[in-house]
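My questions will all concern the structure given below.
Heads up, one of the protein chains got dropped from this complex, but the rest are sitting where they should.
For reference, chains read A, B and C in written order, and residue numbers begin at 1 within each chain.
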Amino acid sequence: MSLYILPKDQLSAFVEALQASFRVVGPTQTETGYAFADIVDPEQLELDYDTTVLPPKKYFLPQREVLFNFHANALEPGTGQLEVEPVFQDVTPTVIFGVHTCDMNGIMLYDKVFAEGFRDEHYMERRDQIYVIGIECLTPCDDASFCKDMGTLTAPPIYDLHMTEVNGSYLLDTGSERGEALLLEYSEAKMAKSEDMQLLGRTLSAKWPHFRHRLKMSRDQTPSLLSLGYDAHIWEDLGERCLACGSCTNVCPTCFCFDVQDELDINMEDGERVRVWDSCQLHEFALVAGGHNFRESKASRVRHRLMRKGKYIKQVHGLLGCTGCGRCERACLVDITIPGTLNALYEEMQLEPGG
Amino acid sequence: MAENVKVNVHHLTRVEGHGNIVVDVRDGSIERCELEIVETPRFFEAMLRGRPYHQASHITSRICGICAIGHATASLRASERALQVELSEQTKLLRKLAFHGEMLDSHILHVYMLIAPDFLDVGSVIPLATSHPDVVLRALRMKKFSGDLCEAIVGRHTHPIAMTVGGFTHFPSREDLERMRERAVELVADVDATVELFGTLPWPTFERETEYVALVHPDEYGFIDGMIGSTDGHELPISAYRTVTNERLSPHSTAKHAAFNRDSYMVGALARYNLKHEHLHPRAKEAAAHLGLEAPCYRPYMNSAAQVVEIVHCVDDVLLLIDTLLERGVEWEEPAPITLSPGARGVGACDVPRGILFHEYQIGENGLIEEANCIIPTGQNLGNIDLDLRALVPTLLDQSEAEITHKLEMLVRAYDPCISCSTHFLDVEFVGK
Amino acid sequence: MLDATFNLSTTTTPRAFNGHTSIYLPVIATIEDVQVESKLEKVYDVRLPGGENLGHSPGQFVMVSLPGVGEAPISVMSSPSRTHDTFRLCIRNAGDLTNVIHKLERGDRVGIRGPFGRGFPIEVFKGKDVLIAAGGLGIAPARSLIDQIIDNRADFGRLIILYGARNPSELLFRDAMAEWEERDDVEALVTVDRADDTWLGHVGVITRLFEHIQINPYHTVAITVGPPIMYRFVVMELSGKGLTPEQIWMSFERRMKCGVGKCGHCQVNHRYACQEGPAWTYAEALAFEEAL
Partner (left out) sequence: MSNKPKIAFFDFTSCEGCQLTVIDALQTHLGLLDLVEIVQFREAMTEKGEDYQIAFVEGSCTRKSDEDRLRQIRNQADVVVALGACAHLGGINSMKNRWTIENVQTYVYGQNGKEAYESYPARPISAVVQVDAVIPGCPIDRFEFLRIVQQMLQGRKPKLPDYPLCVECKLAENACLNTLGKPCLGPITRAGCDAICPTYGDGCEGCRGWHPEANFEHMREILRGHGLSEEDIDARFTMFNHYQMEHMGEDSPLKPEAVLSRNEALPSSDFAAPQEAD
């Protein structure tokens, strides 16, 4: 696979050409910031954008997704005809523009989660239809991010195309054959020349000093730090502050927990089983019949989230469960942050070696 | 021919509560004849004291689920006057648009669900739905349009969200406006059919000259702000509303009564029509002619005809407003700044579906409301309804009690004292399915 | 990635639709029979289309659903050694869905997915003395194992069953229990937390039964199934009798929404109770900070 070059002013033409055959989405400006949305007019696409409220995960795992339709007698369940028919929602050829490298890391994790073990066809079918076009971050998007710490400041190998802005042009790396085919069919991109490559190398290496470290430890240490700090004091403090609002998980590109619900039409016969985003920060998440709650306290829920991000997900899927995108920090109204928590834990563990 | 008549219609009307008509005629003379209001007092004015000004519009919209946008608008205008707020042109346009949504919603519900069955002599909407299903479906379509219009501008009809002191917190997108425009254009056929239908109704000819009061504007058939106009030739600033309303307690009702130059006056669609018909859009004028409405009209039953005229006017005005907004483009605007000063007072007035509504607040330097007063249209109409009843009953004495009851109910309903209780709306669906 | 040990087999393979299959799609099964077991529990015999064998192992569960109401995990109570064209569930009326399930009758339909999870490794138990300590509704999943052992009695050493319920009226499977008590190759002991006039047997929490049994720690495996609070005390007793954590198996109940290791609800530390559990050894559980 190879490197191409597309002058910036030809991007609109590329987008427009794609619109004929694809749903095109990308970052757009809203009244208060940016959001991934359908691109109706190529002008809407804002590739130089601050992190969005929701990551592009909403295209991979929609907030509300129908799993199957059913026809049943809901007034007297179990009786009469009972039919089910699977639904594969939003399986449409889609091109997502402008995915930051942190968010591509989130997608990489999703790809593992939904493919490993039981294969989730709802995700996989949709995934097959989504082309990811990444954009290289050359300056930090804001103070809340810590991608450099999490190793997500560089593009993971899940993209179809990856763009870097260099001297008024985009250099496009093709991450997949279909990505390359897409580029060639719908744009006027040319093969990059060796001086372009040189320029790209220089641009990429020049970006690192702009990004700062926020963690006091290396990310490889977080699993053991969290094991050690399981009974640390900070959890109580965080639990006391936490609003149990679930915002941190809803905005997170690596959170994928969901609830399953049945929705009935007014005729009480037809309906849908849907999955909707759920959050481990909510009281009901680990509640079982009989009233026992495995994570009754907010402290235990905050801890569980951190454990998942910094340890459990890595144990299961081999990747850390945090991309350092900083969304949860921006969403949290009581200032519970990943770097803040890990650093405080690190300090506490220094004071009490061995936890 | 009845010498002794005793009519007692319970729960006929609703003035944020319930109403009864009581008529007692003995030996041909009226012993008692009045509209009895048995409202549950809610004490909104008392509640507002000590609350931050920005809550007032959201609190007072809860006075009435039908006139919520009207109350909110009057409340905002009161606060804005007290806080010396200058509204942008865009805010004014959007407020008008939302207001029209509510005006349409209320008028459509009233004329179709209440008035039409009365006049077509089918008793209620049930037989209407069987005999004229198209009429009922049309009403539902038109009502849905008004609800959706409110939703696009202020979030919902009952208890609007996006209106705030100084402006709005949310703005309709171009697509929202274009979509509503398209639907308004489609609605015109329904509006024409409405005029056609009501043109065929035999409006009772009962007539009693009285004073009509409405908000007047130099160059438009407006509903918000303006001056208080009266058919007795007065024009007063809104801030002088107390001279007009002269609120009194009436012994037989928990709502307050009002009187201006005479013993009573009337507010509402007919009052507005009488005072400012020349500002109606051309199609509304044609509709008025078709319906036999001619200013000055002293026939209270024609209030419903005036409502039909206002439906025509509002739909045309919605089109105009949307065009203006599309042309200017709707911009995100922060609410206009406020100025706090000690003991600042402001009066807000709107002509809601049932007539003029006044809110007056005194707001302290800390932004908390110190004093509040709200005057609702039905309260102003009560005295006039009483006098109408007294004039009407003697002319009906040769009719059966059932007929008398029906005529009296119809009279009270024409005033639209508040739609919901006397609507037979639901029955439509019982039959329609 | 995931441990290789958990069971990925699902006999009730979802139907294909346009070439897609969905792991969330239940197959429609029929209720062959319903018996009232106690005030709160009913036992259901369920038949998959065409009488297909569920192919479960003891300790596994299925997701039972009534479209329009919801879905819940329920352990399979029947032993794979007994019935092939139906399987049995014992369901407690514990909430929204189970309340509606309790209204179902013979001939009604339910959706079934599964079986899911890692059950008890019966092969590992062979040749050993097996001690089963079940509390409350825990006797239902245990029953699957018990019957399997009884049907292959020669393959195992002693079979000791300890069963506790809160009071006599909540005791399940009294007939089976009487049968087990009759047999001389089964040692069955029952207790209730609180006795009533009719009760002549043991009284006290389940751990009190341990006074009455002697085991050879070298030859025994123990399986415990019951409410979360029971585990700590049972484990203490078993350890006191010389069993190592590797010899003790336990079944975990967690909230479950998908049954296939995606929805996140059943996580115990990094592990999914619906896939790698619900059966774990105490040794494995010790590695979970969250487990007990």
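Just so we're on the same page, a residue touches a chain if its C-beta (ideal position, glycine included) is under 8 Å from a C-beta of that chain, and two chains touch if they have at least 3 such contacts.
Note that the coordinates shown come from a computational prediction; the quantities given were computed from them, not determined experimentally.
Of the listed residues A:G33, A:G201 or A:G290, the one in contact with the hidden chain in the full complex is A:G33. Residue B:R42 is the one among B:R26, B:R42, B:R174 or B:R328 that touches the chain missing from this view. Looking at A:V40, A:A181 or A:A244, the residue that reaches the missing chain in the full complex is A:A244.
Considering the full assembly, A:L282 is the residue among A:L47, A:M124 or A:L282 that touches the omitted chain.
Counting the whole complex, the residues of chain A in touch with the unshown chain are 30-33, 35, 53-54, 58, 63-64, 74-75, 77, 241-247, 250-251, 264-268, 276-277, 279, 282-284, 298, 330-331, 333-334.
Listed for chain B, the residues touching the missing chain in the whole complex are 11, 14, 16, 40-47, 49-52, 55, 58-59, 62-66, 68, 124, 140, 143-144, 147, 154-159, 161-162, 164, 168-170, 246-251, 254, 256, 360, 362, 366-368, 371-374, 420-427, 429-430, 432-433. Hidden from this view is one chain, which touches chain C at 68-69, 96, 99-100, 103.
Note that only the chains that are shown with their structure count from here on.
Contacts between chains form some other arrangement here, matching none of path, ring, star or all-to-all.
Between the CA-based centres of chain A and chain C the separation comes to 37 Å, rounded to the whole angstrom.
In whole angstrom, the spacing between the mean C-alpha positions of chain A and chain B is 51. Across the assembly, chain A contributes no residue in contact with two or more other chains.
Touching chain C in their complex are the following residues of chain A: 67-68, 70, 72, 74, 76-79, 82-86, 88, 112-114, 116-122, 125, 227, 230, 256-262, 264, 268, 271, 273, 275, 278, 280, 285-290, 292, 294, 304, 307-308, 311-313, 315-318. On chain C, the positions that touch chain A within their shared complex are 1-2, 8, 14-15, 17-18, 20-26, 28, 31, 65-71, 92, 94-95, 98, 100-101, 103-105, 108-111, 227-228, 253-255, 257-258, 260-265, 267, 269-271, 275, 289-290.
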